[in-house]
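Note that one protein chain of the assembly has been removed; the remaining protein chains are unaltered in position.
Moving on, here comes subunit A:
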Amino acid sequence: MKRFWVLFFMFWPLLALYVCWVAPAYDWWFPGAAASPLGQRIDDLFYLILIITTVVFIGTQAALGYVLWTGAQRSDEGSEERAWFSHGSHNLEVIWTIVPAGVLLFIALYQMDVWAEYRIKTSFPEEVRNDPIAEVTARQFEWRIRYPGVDAEGNPLPLMPDPQPTDLYTVNDLHVPSGRPVMINLRTDDVQHSFFLPELRVKQDAVPGLVIPVWFEATKSGEYALLCAELCGWGHYKMKARLVAESETSWQTWLQELKAEQEFDGVVETSEEE
C-alpha cells in the first residue's frame, strides 16, 4: 500500500504535465496566437515563466517522490534503519534561498518593459499617445462607442472629452484600423466593468469616475471578441461585443457610411444593436 501511495503521488504530476502537453492540440490553450505585438510579448513572457515553473515543478515533485520512496523503504517490515537525525543544513538553506531569489529577481526585472509599454503613458507609441480614436463607455450590459467622426472633406476629427454633434455612435461594435497602434478612452456610465480583448491579450478595468487610455494594435484585419471581465451585475456574461480591425481605407469608408447612416435618419443612436 505504501508503494501505491508513492506512485499515486507521482502519477498525478505526470498526468498534469501530459494534459498541459496535449492541451494546445485540443484547443484548451490560448485563443489563437496573440493578434497584437504586445500580446506576443506577453505570450513570450508566459512561455518563459512556463518553462521556469515546469522545471521547478518537475524538480520538486521528483524530489518529493524520491523522499517518499526511500522513506517507505526505511519503514518496511524488518528494516531496522532509523530516520536520519538531522535538523537541517545551513548550506542547503542558503543555496535554496539564493538561487530562487536570483531567478525570481530576474523574472521581476525582465518583464518591466512590457508593462511600461502597455500602461505607462510616456512609453505609449508616439503616434497614439494624445490621439484617442474613440471613446468606449461600458454600461450594464453593453458597450457604447463614440467616434469623433469626420469633417465635410472626410478627414477624421479629434476626439473631444465631451460629446460633439459631429460624433458617431455604435453599440457593441468597435471598428479600428489594423496594422497600427490605436488608443481608446475607456469609461463607464455606471458600475465597474473591464474591457477585455482575449485575442489581443488586452484587459483594462473601466472605473467609475475615471477615463483610462488603452492602446493596442491588431496586427491582422479581422473580427475579435470584446467582452467584460469585471463582475458588473447579473448580465455580466452577456456584454458581448466585437472588435473589427480593418485596413485604413475600409475603416474610413466604414466611418463615412456610419456618418451617412446617422445623418440620414437624424437619430443619434445607430442600429447595430442586437
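We adopt the following convention: a contact is a pair of C-beta atoms (placed from the backbone, for glycine too) under 8 Å apart; a residue touches a chain by one contact, two chains touch by 3 or more; residues count from 1.
In this text, contacts and distances are computed from a predicted model.
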item	value
Among "4Fe-4S dicluster domain-containing protein", "Aminomethyltransferase", "Alternative cytochrome c oxidase subunit 1" or "Amino acid/amide ABC transporter membrane protein 2 (HAAT family)", UniProt-listed name of the chain not shown	"Alternative cytochrome c oxidase subunit 1"
Subunit A residues touching the omitted chain (full complex)	1-2, 5, 8-9, 12-13, 16, 19-20, 23, 27-31, 39, 41-42, 45-46, 49-50, 52-53, 56-57, 60-61, 63-64, 67-68, 70-72, 74-75, 79, 81-89, 92-93, 96-97, 100-101, 104-105, 107-108, 111-112, 114-116, 118-120, 140, 189-192, 194, 196, 198-199, 201-205, 207-210, 212, 225, 227-238, 240
